[in-house]
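Have a look at the structure below before the remarks.
The other protein chains are all here in position, but one chain of the complex has been omitted.
Take a look at chain A:
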């Protein structure tokens, strides 16, 4: 009798626990069942919807536009449900690597040039060649250089969503107010420094000429390129000690004159555009990717202030142009997706569909599909127009993009930021700090190889 009671309680308590597990499991079943629907459509195909997860990073503007485009896709394909998972840049790849490790990554993954090789080499991404051959994913109108950029070991893993170039973004209002001429494409780092100081002197305390970007590795990279070197060569630092000291000296001089943000203010800036001095109305210049001009414009506290963009300043006597065209973001498939064909369809839709690309505009960069570019040209907004023109300008005077960053890049990138903070807060001495950074980075890089 007593045993029976125990038995009942046991069953009840266990069923409570395992009930919880199975409830979660059953949620995923419709998706798993739907994987068979490539074949003959069964009678109850309505209930068997294909469910896809998609992830991307970006600003609120991008979230809104992408969700809108995905809704349009679902209207056209009622049998496919797309669940978006979006976030800012910070932490995006932390989360993605965890999901890949847990074999639970989204079906569609927005990928960055810096990480593409890593993920492709580790078989995390879907080989898209099958689908370009089957016609589910059309790439014949795409820029060949962008197809190359998405190819690793002769396999196409990623489709470029937009073409970008780095530039200096500035407030046209402040430039006009202070009678500063718009910089032209031939401006130098000295011009940049002079303008920043001029703005600071005219506007007084609480306003800076530019945001301190001394810790932004990929802007430093431009200066290294201008000296004819690459940031990384053969899996080690390609930049010389002189490159580092020139770079930090430039920013040190600006800091001494108060022309850039204070070390403390710089520490509070993140990649979120809302935190940048330009957006907050406390600074006149910043560095950004051309496509971010749209989000930057939307993040402006003073919405009347029209942002403009110019190429990065040149180095006096530079060896080559540091500017380059970059595949802004890629869209990739997850190698373990249950619905590779549908994944290819969504990617195709995002880059080739006239309506979808009209919604997305050039928020991720100038579209790669030449037909779409031609079609959009007539309906561009002022900011979009500026981005198109800017990318055209860069296309005329650029050098080739460097190969993707080597493994270990993220750790070196973090250390570079720390180095810039050491210098800004005046901890230690410039030359010694640089030496230490270079040694530790090279050791990180050789270990990661």
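Assume a contact is a pair of C-beta atoms (placed from the backbone, for glycine too) under 8 Å apart; a residue touches a chain by one contact, two chains touch by 3 or more; residues count from 1.
To be clear about the criterion, contacts and distances are computed from a predicted model.
This figure omits one chain of the complex; the name its UniProt record holds, of "Polysulfide reductase", "Multiple sugar transport system permease protein", "Glutamate synthase domain-containing protein 1" or "ABC transmembrane type-1 domain-containing protein", is "Multiple sugar transport system permease protein".
Looking at A:153, A:268, A:303 or A:378, the residue that reaches the missing chain in the full complex is A:268.
Between the chain not shown and the residues A:162, A:327 or A:408, the one that touches is A:408. Touch with the chain omitted from the figure is made, among A:76, A:122 or A:155, by A:122.
When the omitted chain is restored, the residue from A:91, A:228 or A:403 that touches it is A:91.
What chain A contributes to its contact with the hidden chain is residues 3, 6, 10, 13-14, 17, 90-91, 93-95, 97-98, 100-101, 118-119, 122, 124, 263-265, 267-268, 270, 407-408, 410-411, 414, 417-418, 421-422, 425, 427, 440, 443.
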